[in-house]
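Mind looking over this structure? Questions follow.
Yeah, one chain of the complex is gone here, protein chain that is, but the others are all in their spots.
This part shows chain A:
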Amino acid sequence: MQVPELMNTSDAPITRSIPSGNHQVLEAVLHASILDEHVGHLYERLRGVCDPVFNSFEEHEMVFALKTGEGPDILVHFRRKLSQEPTLWHCRYVGTPIPDNGNLFAICRQSTDSIVYSKDLMEFVKSIGLRLEYEFVARGKVFTFGPIKILVFKTFTTEKIGTYSKDNLKPLLESHLVEAIIPIENEDGPKYSKQLKDFCDQLAPLVHFRKIDYTQRARVPY
């Protein structure tokens, strides 16, 4: 597992730690949220604790589903920088959490990353057979603390599909989401999730990190 290299500013921030050989990563993740009015405090705290370089990002993510005959759909996330022309997409598959025997302090899951260059993504996904499930815009900052990556962002949904200008974006809830991720080496879930938990505990009482199981979806019929 490679050490995350220095950031190439032309890449979207989440592509920073893609290892060149193995695109599949076992990662531990913890989530928290913070009300919008207190985000400033969290930023200051993170700026003090984390590495000196941090970045803001504003990205548009579309999530497609590959309908398999059996089992739940496979969801593939495609993300691009909102400011650029949409030719560079970061493609990600997030697996289900590995079973927890009580010794994991965080949700551990497989995650596969890749980069897609495409002038017309919709053609591409249509030809693969993916169907758009949902999309959102994420705007926030990313910090690192060694191997730990902390994303603080606000999700927006778009009122009019296809347009992502600021007027059409509607914030989702009143909080920013905080996501802390650490890559796991040697499949040693307990050790790395403990590292992550220890770091996340430092940010209390501003935020409280928890393991949140995202697989149980109560699909609201539209």
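Following the convention adopted for this analysis, a residue touches a chain if its C-beta (ideal position, glycine included) is under 8 Å from a C-beta of that chain, and two chains touch if they have at least 3 such contacts; residues count from 1.
Operating definition for what follows: contacts and distances are computed from a predicted model.
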item: Omitted chain, identified by the protein name its UniProt record gives, among "ALA-interacting subunit", "Spindle pole body component", "Transport inhibitor response 1-like protein" or "Mediator of RNA polymerase II transcription subunit 8"; value: "Mediator of RNA polymerase II transcription subunit 8"
item: Option touching the unshown chain, where A:84, A:157 or A:202 are the choices; value: A:157
item: Missing-partner contacts on chain A, residue numbers; value: 31-35, 38, 41, 62-63, 75, 94, 122, 125-126, 131-136, 138, 155, 157-158, 161-162, 172-175, 177, 205-208, 210, 212, 214-215, 217-220, 222
